[in-house]
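Let me give you the structure first, and then I'll get to my questions.
Yeah, one chain of the complex is gone here, protein chain that is, but the others are all in their spots.
The block that comes next holds subunit A.
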């Protein structure tokens, strides 16, 4: 049991050891690293757990057919719009979007829509919109959004196209497997 956990967390344990060694040589940098890591952790705790609960509920309550209809292969513009909407409403760092991709894959959502969702999650987040507006101003924020919005849609289709159908099937299978593990 302990051995299994140690193996799963080996990357973390190694990083912890490295940071501790650095702290021994350079206290300032070491302690600052820990405090930055600590604030990242605090940020995670303040948004990620409820987001995962919402994802868990979505996974159980929204049937595959519904998701396929609104975000699947033939969902067109509506699918894009919904992908953008969920992505924009979400709060949390980029990595919190990854478990969403697993559920979306399993529910038969079109791959380009998944990439669009990830893009929206990263760049058109409504919760951080005010932060950007106050920090960087109206001009900067709106110019960036005007370029980013079409950008993430194009990116979605581009990624789907270069990855190719065969690999996409493989990705879906893996998502299925992980859910059953």
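Things worth noting here:
Everything below uses one rule, namely that a contact is a pair of C-beta atoms (placed from the backbone, for glycine too) under 8 Å apart; a residue touches a chain by one contact, two chains touch by 3 or more; residues count from 1.
FYI, contacts and distances are computed from a predicted model.
Its record in UniProt calls the unshown chain "Permease", which is the match among "Sigma-70 family RNA polymerase sigma factor", "TldD/PmbA family protein", "Helix-turn-helix transcriptional regulator" or "Permease". Although one chain is not drawn, its touching partners on subunit A can still be listed: residues 8-9, 11-12, 14-16, 18-19, 22, 29-30, 32-41, 43-44, 46-57, 59-61, 91, 93-96, 98-99, 101-102, 105, 111, 114-115, 118-119, 122-123, 125, 127-128, 131-132, 135-136, 139-140, 143-144, 147-148, 151, 155, 158-159, 162-163, 167, 170-171, 174-175, 178.
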